[in-house]
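The complex appears here minus one protein chain, its other protein chains still in place.
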Amino acid sequence: MAHAATNPQEIPAQQSSFRKSLSEPRTLVNTALTVLALLFSVFAMFPLFSVLYMLLAKGATQLSLSLFTELTPGAGMEGGGIGNAIVGTLVVVAVSTVLALPLGFMGAVYLAEYGGESKLAVVVRFCGKVLTGLPSILAGVFAYAMVVVTTGSFSALAGGAAMAVLMIPTVMLTAESALRAVPSKMKMAAFGMGATRAQVVTKIVIPTAIPGILTGVMLALARAMGETAPLLFTALFSDYWFGGELLKPIASLSVLIYNFAGSPFEHQIALAWAASLVLVTIVLVLNVIAQIVTRRPEEH
Amino acid sequence: MISVTRFATTAVAFIGLIGFSLACSKKEAPPAETTPSASAAPVAAAGPVTLQGSGASFPAPLYSRWFREFGEKNKDVRVNYQSTGSGAGIKAFIEGQTDFGASDAAMTDEEIKQAKDNVILLPMTAGNIVLAYNLEGVTDLKLTREVYAGIFLGTIKKWNDPKIAASNPGAKLPKIDISVVHRSDGSGTTFVFTQHLAAINEKWKSGPGVGKSVEWPVGVGGAKNDGVSAQIKQTPGAIGYIEYAFAATTKQPSALLENKAGKFVAPSLQGSAAALAAVELPADMRAWVTDPAGDEAYPIVTYTWILAHKKYDDKAKSAALKSVLKWSLQDGQKLSEGLFYVPLPEKVASNVLKAVDTIE
Partner (left out) sequence: MASTGMKAGPDLTEAFRSPVSRPPSAWQKNFDVAFKYLAHAFGAGVVLLLGGVVFEVMRHAKTAIADYGFKFLTTSTWDANRADFGILPEILGTLYTSILALGMGGFLGITVALVLSQGFVPRKVELAMKNVIELLAAIPSVVYGLWGIFVLVPLLRGPAGWLNEHFESIPFFSTRLSGPGILPAALVLSIMILPTVTAISREAMAAVPKRLAAAAYGLGATRWEVIFNVTLPTSAGGIFGALVLGFGRALGETMALAMLVGNANVFGFSLFSPGNTLAALLANHFPEAGNVEVGALMYAALVLMLITLAVNALGSWIMLHATRELKGLG
C-alpha cells in the first residue's frame, strides 16, 4: 500500500466492552429513563383499574334481580332499580342505529367503491373526520333544533337522532376500511365473469367485509350508549317503562348516572354506581368483541 | 381460522346481549306493592293516561311520593314528573312540551303572557329554605342577618370570622374558608332566597338582586336542590341554601337564622304554616312572605306552585290531572309533614281545590 492508514499501534487502546455497565453515564441514564417510562405507563393505566374497582365495589352491592326489573326511585325513596334506564338506553341506541346505518354504510360504500380519490370523496372523507371530532353536545343542539322543536316534545326519537349524528362518522370510516380491505383479486375475478359493479359490491365485497363493518357498528354503539350530553335536552328522562311511544321522553343509563351522581341521597348514589357498572360492562363487552373480531386477520 | 373457543365466547356474548334486551323489553308495568285503599275514584279512560310534568326540585321528593301513591291506587293514570329546576319547568310548560309544570317562583306576568294566558297557578305545598352547612363538630350554628347575607355577598370569608364567633360562643369554628354553594340552574329556590336577602339587606338588593338565577359574588354552582345538597355534604366548610326536606333526609345540619324579631329560629313546619296562613292569597294565587314577623317565625318560607293550563285540548288529560291534584290537596297533604314539607293551611287548600275545579 502506498501509505498505511494508521498504524494499529498508534490507536490508543480503549477499554471497550460490550457489556452494559451502570457506571457508564449513558447506561445509567438509559436505565433510569426506562424505569421512569415504565412507571409512568403503569400510572397511566391506574385510572382504569381504579374506576373498575369502584364500579365493582360500589355497584356490585346493588346487583340483584330487582335492579334490573324495577323502576327508578324518586328523591329520598328506597328500593327501586334501573330497569327502565337499561331498556331506554337500548331503545335510543336502536333508533340511532336505524337512522345512522344507512347513511354511514352507504357513505362508506361510496368512499370505498365509487369515490376513490375524487374531489367529492376527499370532501366526504374530510367531513367524516371532522364529524368524529364534533362535540357531542352540539349533536344534541342539532337534534333539539330539528326534532324537539318541530315535534314539540322531548322524545326518544330526538335522542336517537342526536346519537345517530355521533354514530355516522365512526360507522362510515371503519366500514370504509373494512370494504377496502377486501382483496382486489376477488373483485377482479367477479368483474372478469361479467358482474356489474353493484353486483360485485353487494355479493362479494360487502359479505366479505361484514366482520369489519360489524366492528365499526359495535364501536359506534358502545360510544353512543355512553353519551349523556345530547340526551339531556332531547330524550330528557322518564320514571316509567318504555311503552312503545317514540315521541315521549325516555330513560337512559347515562342520564340516570348524571342525575344520581349529583344526588345527596345515598341510595340514589349507589344506584348511579350500579348503573355505571351495567353500562361499562355492556360497553366493554362490545369493545372486547370488536377487538376479538379485528384480531382474526392477525392470526393467519 | 378462528379458534373454536374464541368463536364460542363471541357467540355466547352476542346471544346473551340480545336475549337480555329482549327479556327486558317484554317487561310490563311493575306489580302494585301495596293494596290500594279506598281513595279518589279512578279516572275512566281508554288506556293509561300519561301526564308529563317537569319543574322545581324543591318539592320533587314530595311530588314523587304523591304521584307514585296515586298511580298505585289509580292504574290508569301515570304521572311522570322530572325534577329539572323551576326555570326549565316553566320553559317546557310554555313550549307545550309538558302537560304541567312546577315552580317555586310561580310565573312572572311575562311568562304567563308567553303561555298565552292559558295558565292557572296552584300552590300545592310549602316549605322552608334552610342554610345547610358542613362543619365538623359544630351543631346549632347561629347566624345573624348581617352574617348570612355577608357570607353570600362574599364579605365574610372565613368560618372563624369574629362576627360569626360573636353569636356562637363556645363553638369551635375552624380557620377555613367558607365554601358557598349556590344553584347553577334557573331555580325557584334561588328566587325565593334572593327575594328574602333583598328584603333584609340593601347591598344584596342593589347588587345581585332577585331572580331565578343571579350573578353570585362567590361560590360554586350545583344543579338543583339535589346538587347543592350533595356539594354541601361532600365539601368540608360548605354552606348553601336548600329546601328543608333535603337537609333533613341527608342529615345535614341547618343553621338557626335570626328572624325579624331578632330571635334565632330553627326551621319549623308548624310555625311556617302559621306564617303563610297570615298572608291572604290574591286571586292569581301568587304570594310570597319575604320576611315573616313573629318570635317563632322562621325567616325563609315559600309556597310552591304547580302550573296547569286553564283549558286542555285532551279532555282525558285534564280529567286525569284534576283527579291527581285533588288527591294531592286532600290525602296528599297528610304525607307532607312526614317528608318535611309544610302542609297547606286549610283555607288555602280549599281555595286551591276550587281553582282546580275550574280546569277544563
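We call the chains A and B, going by the order they appear; numbering starts again at 1 in every chain.
Everything that follows uses one rule, which is that contacts are C-beta pairs under 8 Å (C-beta built on N, C-alpha and C of every residue); 3 or more make two chains touch, one makes a residue touch a chain.
This structure is a prediction, so every number in the text was calculated from the model and none was measured.
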item: Contact with the hidden chain (one of A:L67, A:V87 or A:A190); value: A:A190
item: Touch criterion as defined above, residue of B:G87, B:G150 or B:P253 at the omitted chain; value: B:G87
item: Identified contact with the non-displayed chain, of B:G186, B:P253, B:P267 or B:P345; value: B:G186
item: Residue among B:A126, B:L143, B:A198 or B:A223 that touches the chain left out of view; value: B:A223
item: Sites on subunit A contacted by the missing partner chain, in the whole complex; value: 26-27, 29-30, 33-34, 37-38, 40-41, 43-45, 47-48, 50-51, 54-55, 102-103, 105-107, 109-111, 113-115, 120-121, 123-124, 126-131, 133-142, 144-146, 165, 168-169, 172, 190, 193-204, 222, 225-229, 232-233, 236, 254, 257-258, 261-262, 269, 272-273, 276, 279-280, 283-284, 287, 291
item: Interface residues of subunit B (partner: the chain not displayed); value: 84-85, 87-91, 94, 176-177, 179, 184-186, 211-216, 219-223, 231, 234-235, 237-238
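Basically, only the chains that are shown with their structure count from here on.
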item: Where subunit A and subunit B are represented by their mean Cα positions, the distance between them in whole Å; value: 38
item: Parts of subunit A lying in touch with subunit B, wherever the complex brings them together; value: 68-71, 73-77, 83, 86-87, 90-91, 148, 152-154, 236-243, 248-249, 259, 262-265, 282, 285, 288-289, 292-293, 296, 299
item: List of subunit B residues in touch with subunit A within their complex; value: 2-3, 6, 9-10, 13-14, 17, 21, 24-25, 27-30, 50, 52, 54, 57, 60-61, 63-65, 68, 78, 80-84, 92, 95-98, 222-224, 226-227, 229-230, 232-233, 245-246, 249-250, 252, 339
